[in-house]
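As you look at this complex, bear in mind that one protein chain is not there, while each of the others sits in place.
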Amino acid sequence: MFSGLRIFKEGLTGNTGWSPHWRDPAPKAEYDAVIIGGGGHGLSTAYYLAKNHRMTNIAVLEKGYIGSGNIGRNTTIIRANYYLPGNSEFYSHSLKLWEGLEQELNYNAMVSQRGVINLFHSDGQRDAFVRRGNAMRAQGDDAELLDPEGVRRYLPYLDFDNTRFPIYGGLLHARGGTARHDAVAWGYARGADRLGVDLIQNCEVTGIDIESGVVRGVQTARGPIKAKKVSIVTAGRSGQVAALAGLRLPIESHVLQAFVTEGLKPCIDHVVSFGMGHFYISQSDKGGLVFGGDLDFYASYAQRGNLPMAEHVMEAGMTLMPMIGKAKVLRSWGGIMDMTPDGSPIIDKTDTYGLFLDCGWCYGGFKAVPASGYALAHLMATGVPHETARGFRLDRFRDGHGLMDEEGTGAQHNLH
Amino acid sequence: MVDLEAKKPCAGLLPVAHPGTELVEVDLGALTSIAPFAGQQDAVSVALQNAYRLGFPAPNRTTGTKDRRLIWFGRQMVLLAGPAPAAALQKNAALTDQTDAWASVSLSGNRAEDVLARLVPIDLRRAQFGTGHTARTLLGHMNASITRTGADRFLILVFRSMAVTLVHDLNQAMEAVAARR
Amino acid sequence: MRIDGKGLVDRSSPIRFQFDGIGHTGFAGDTFASALLAKGQRLMARSFKYHRPRGVMTAGSEEPNALVTVGTGAAQEPNLRATTLEIYHGLEVRSQNAWPSLSFDVMAVNDALWPFLGAGFYYKTFMWPRSFWEHLYEPLIRRAAGLGALSGQSVAERYEKAFAFCDLLVIGAGPTGLMAALTAGRAGADVILADEDSLPGGRLNAERHAVGDMAGSDWAAQATVELRAMPNVRVMTRTCVTGAYDQGTYGALERGAGAPQPGRPRETFWRIVAKRSVLAAGALERQIAFADNDRPGIMTAGAVRAYLNRWGVAAGRRVAVFGNNNDAHRTALDLRAAGVEVVALIDPRPKASGPKGDFPLYAGAMVEGTRGWLGLREITVKTGGGIVRLAVDCLAVSGGWNPTVHLTCHMNGKPTWCDAIASFVPTPGAVPGLVAAGACAGAFSTAACLAAGAQAARDALAEIGVTSAPPDVPEADDTPYRIEPFWAVPGAGRAWLDYQNDVTLKDIKQAATENFRSVEHMKRYTTQGMATDQGKNSNVAALALLADATGRGIPETGNTTFRPPYTPVSIAAMGAGGQGMGFAPRRFTTSHAASVQRDAPMVEAGLWYRPSYFPAAGETTWREACDREVRLVREKVGVCDVSTLGKIDIQGPDAATFLDIVYTNTFSTLQVGRVRYGLMLREDGHVMDDGTSARLGETHFLMTTTTAAAGLVLRHLEFVHQALRPDLDVRFASVTEQWAQFAVAGPKSRTLLNDLLDRPLDNETWPFMTCGPITLGGVEGRLFRISFSGEHAYEIAVPARFGASLFDTLVARAEALGGGAYGMEALNVLRIEKGHLTHAEIHGATTAFDIGFDRMVSANKDCIGKTMAARPGLTDPNRQQLVGLRPLDRAVELTAGAHLFDRAAPARRAHDQGYVTSVAFSPTLGHAIGLGFLSRGRDRHGEVVRVVDALRGKETLAEVCPPVFVDPQGGRLRG
Partner (left out) sequence: MRLTCPLCGDRDRREFYYRGAAVALHRPAPDAGVAAWDDYVHLRDNPAGETRDLWHHEAGCGAWLVVTRHTVTHAVLEVALAQDEGAAG
């Protein structure tokens, strides 16, 4: 049990009583269920399988180390500000899970509900944000419309006078905010481990065994493992892993860059996003400005970004809030995004009995971590989709029912 | 009846000069884009030769002189600058009047290359981009046509509506280059 | 302490500057660090977590400790490295992250609490009660964290970006880089030599090595002169290459020198494209972990030599040297030669034999601890003969040198462990086209560097077909570098690794205990290597110690990834040009000045500016103006600039066939001189855009697009042609900019035009949806009888040079007829009254079926998007369909973005039936009207729905009706 008291006691006794946050077990020959991918979604799936469905003979198979994928390569934003049915209820659920996460896991993931403000810059954009805000309210989440003066009260440092696209107002989502990304992975890992889940690192899956349309297990770098149920939870590599089961997915992989500056005294207290170019920013508790923008736009697995997009992101920052100009970018990185034709994810069964998919998170995967695991665990355990994730069907593109194209950019993967 | 008055794209904006560079608006005369139809490029080339004694320019090249010039303008397209298009061209190519579509400026001076290096993502130094070379590329965030018309002189075209941004961007770069020494 | 006669600073140029309000004097060539050290000031900063007093540790951009703030007001710049900050007259420097003062910082209480603040302690507490995180814990943590502060004001200085191209980029101007640049320059290659320092030479300026028959620094100066004289070589000092990107692209940051000057950019961010590059970035010295190894006065040995040899500054009066390699020994010799007292040379290698000097050499000994809170006073040395305490004010430490491999890792390359130097070296080929040479490749002697630089340049040039003569490489020191790995002194106290982030050896061990054994886990759990130096000083040691703690070798332990930028880059530099209006081009119509003159507020429409409304005398609100403008169009005649709509010239024998492919409806049947409304789908079956196309000739069409989609549609046409139907003979040219086009709308529109046109119009030859050439005052233009307002209307186009003049003329004539100019607000009302659509409705997720245009999808031909539009989900009768909305209470307004619910249903998602897209007050009808999408809407005309705008706290009931409010039969536009 982690607590302030424990820290105090350990501090007085030389910090000798700490133990591993999770075990490093050898893989067993057989599990009831195997989750491929030890990222945020895979770990939360394992946790909720064990916690909600009492499935404890399960393993998470991770190619590298726990949390080595996008859970550690994002801009740490959590929010429930989607507007289309399917997304709306899911992200709403996720935010509720975030709100109790640390107590649930006994791990401080620094969930900080500091408020997300989406700025808009024209009447048309305002109308679209009002539509969104009203959908959020109808879902039971919070949303507040800010006029320019309202924005100024929260964000006095924006350039209100000389910016290329003047600020018409903003949509405030007070319960949105940030979380410490790595700690989310570690908290779920520790939680799952305590419930008996085997977290197996350095265990790449090299094959998925299927007989007569039924999944039987997986081949791994550490030998074959039998399993009655297998889930592919490998956003960023979904296509490669799904191909092991003969699946071709509606996914194209793209790099999304993010940036962090040197530590600074507090200057940005919210999550702020610009409406006329992809740019969003917040300040970490350590003081670094964490910000990002749009995809690099070409299919890539390289986990690194290109200069033109980096420059574009910084130019957007300079037109919106030129007070950040003298902050220095310390580090940039690129995550690999599963981009789908409508910009929304997939949590579904496959045509192979016992084989499940959780993928296509585009660049909304971090905020979805709790609810994705919750929903996938439900689907794996019960065979039916969780009520908050019924919209994430794999076949929606083929039949056109329930597309969730929040951006309205259509079936071009990189435009979402 | 009405008497319409013509206004230039950069009216009131130019000229500007800084140590080492000068920017002026230029009047190129009529501008006509010529896009040969399928298989007609040779025919168009002959027509151009007959009408103006100008060859159909290869990609990234310009032919002609100040008064009559053919500027390669992109895939399957050249821009005729100066005279009105000869009727003979009509049957072999799509001709489109572009006279008013572009703001045309000339940047000159011994620091002109340095100025453009702040805005244009291609190598415009003389050894790479000599007189008679042209490029479709970017200038800042604007699509542009850039042609070297002399040892230290460039012809720059961007959309007419962007004249203010063109002059602003170039002027800023000219100032910055001048301030360097 | 400044040493007479030493160093490269200009003693004849004293420079006055301030630190925390106290005046100091240095010399031209000094950094802030060297000038302060010359005054004997060691304390310069505080650490991040424990607020420990800190002094300068290095002499370069990798400095982890001595970070300061410069300037005030908008010019305030935090987190500058004292070690690279060149002093200038009037420079004002302030310490940061300390309160109330640098020498007395109350937050240093954290240092006493260290047992409770170890690695990752915050993950284990601050969880109760839940609401305390945002309200108590987090604000406290945020205030304590951070380094310097931004001013909160907009940047006022200029920054810029630039492009450069070369055959060979040489990164680093030390012996390797200078020799590479000389070799390539002499061969005639196009060379850029970039170095982050203000003075080329690298370690040649910091050591006493000779090159050929002259001092190394003199050789560097001479080489620089030669290079600067070559027209094919650009020497870029103060320019740090910060990132390696694909296909030979590099990012580089150039700092402006000296005091800020008006007009002169503070920084320039370069994008350098190089056919080949030589990385000659040198090496960085690492520390040794021992108890309290972070006190002001403890520095790298190389830094002590640099301050001595380059800046003529003794970093202390009584100096000890502690190092595990022969290189460190030179420190003692250099100091002694300059007359500085060397208290001891301590080498942990039992068999170390050092240089002979008048100082004791302790072989097999190690520094166990130190004392001195604000500055080093004493070190404790464990020797074979027992513990020795030595009074010193400076300790020069060397744990060995780490090649600066960073750029070779920017494209996901992993460096290779090299036992000989106990560090990582670049893996060849990690960055295509880049070769690492000299110290950054593990060759540490000056002679080896010179040779490697020459060879690397020759090899690189050979690859791009440039031959070079075998270079004349001068002779130089070739002393072998001998090192035995030595990472940490055993002992109990806290031994720092990452100085700035206060990560100690204990933290690494605790991370390992808690199973953060992967190097990435260790980094993220302890924050090791995440400070502003990104682990340049400490990562290698930290992972060696992690390897030790986990019982693995260093190669298996692996390392974290170096990512761009190599040194931090200001957002203002990389985002230069974006501030203010520079973010995107501004597009102005020809009528802009006239609109502004008429006091019209100009609003952004994509990149364009358009007039919102034209206020008349006595009008105090936009609504008054808008209502008047709507009425004048409906009753008289209005003029509106519509030039921003996209116009695409389409010509060719197959033009008509082509349009049949991109439009849902048929254009091949359109008569010459006629215009038709067209609908365009994306291949996924949703509506892409709409607009009219006019047939100007048998093989000549003019397509119009919406303002926002002009570029997108042209790109789409080119795609369909080039990628799908290259067999069709058709050509496109954007003519949006060629024509200034104005809507002339209203019952008196023809009257107005007939006053102007050289040949008058009549309804027979110019019925609705016709087009043709016209002349006015001899100017050739085009006329289209089309209508977005629903009135009898035309759009008249003239070459753009006449646009301003024509607008003035049209407005004047309209005013004479009781009409006038109208803006975007009125345009919007007019189109909503008519149920015409914009991107509020065609927002990318609607289908032709949704907007009631499914009959426009021709059954007789294929078109883009047709097949996918037939998917069951896109033709589901339950889809939300376009409807009109009228409030039951005619006095209330509707609001766009409100959602629609059944009259009796709660306003919850499960009952959501649709939403309002566009609203207007209709002066024609005298009440509010709206357009929206409603589930099964077309079947529900006459029903009453609940319209809920929870955001605005508004709710009303509205009647569902057809989406055309005015003149549904279209009599007005045909009349």
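Details
The first chain written gets the first letter, and so on, giving A, B and C; residue counts start at 1 in each chain.
The criterion applied here is as follows: contacts are C-beta pairs under 8 Å (C-beta built on N, C-alpha and C of every residue); 3 or more make two chains touch, one makes a residue touch a chain.
In this text, all values refer to a predicted model and were calculated from it rather than measured experimentally.
Shown chains touched by the undisplayed chain in the intact complex: A, B, C. When the omitted chain is restored, the residue from A:306, A:332, A:350 or A:409 that touches it is A:306. Of the candidate positions C:10, C:246, C:556 or C:889, contact with the hidden chain is made by C:246. The omitted chain makes contact with just one of the residues A:9, A:28, A:153 or A:398: A:398.
Between the chain not shown and the residues A:144, A:252 or A:269, the one that touches is A:252.
Of the residues in chain A, those that touch the hidden partner chain are 237, 239-240, 248-253, 297-302, 306, 308, 341, 397-398, 411-414.
Against the chain not shown here, chain C presents residues 245-249, 271, 273, 411, 432, 683-684, 711, 715, 718-719, 722-727, 862, 866-868.
Listed here are the chain B residues that touch the chain not shown: 59-60, 74-75, 77, 121-122, 135-138, 143.
Keep this in mind: only the chains that are shown with their structure count from here on.
Distance between chain A and chain C, defined via averaged C-alpha coordinates, is recorded as 22 Å. Look at where the CA atoms of chain B average out and do the same for chain C: the two points lie 31 Å apart.
Residues of chain B found to touch two or more other chains are absent. Chain contacts: chain C has residues 161, 271, 577, 581-582, 584, 586 touching two or more partner chains. Put simply, chain C touches chain A in their complex at residues 48, 76-79, 115-116, 118, 121-128, 130, 133-134, 138-139, 141-143, 145-155, 159, 161, 243, 245-246, 249, 251, 269, 271, 410-412, 506, 510, 513-516, 518, 520-521, 524-525, 527, 531-532, 534, 563-565, 568-572, 574-584, 586, 603-605, 682-686, 688, 839-840, 843-845, 868, 871-874, 876, 895-899, 907-909, 912, 915-918, 948-952.
Chain A meets chain C in the complex at residues 2-4, 6-8, 11-12, 14-15, 18-24, 64-68, 72, 85, 88-89, 99-100, 102-103, 106-114, 121-124, 126-135, 137-140, 143-145, 157, 159, 162-166, 177, 180, 182-183, 186-187, 201, 261-267, 276-277, 283, 285-287, 302-304, 306-307, 310-311, 313-319, 322-333, 341, 396, 398-403, 405, 407-411. Listing the residues of chain B that touch chain C in their complex gives 1-9, 33, 35, 37-38, 76-77, 93-102, 117-118, 120-123, 125, 127-128, 140-142, 159-165, 168-169, 172-173, 175-176, 178-180.
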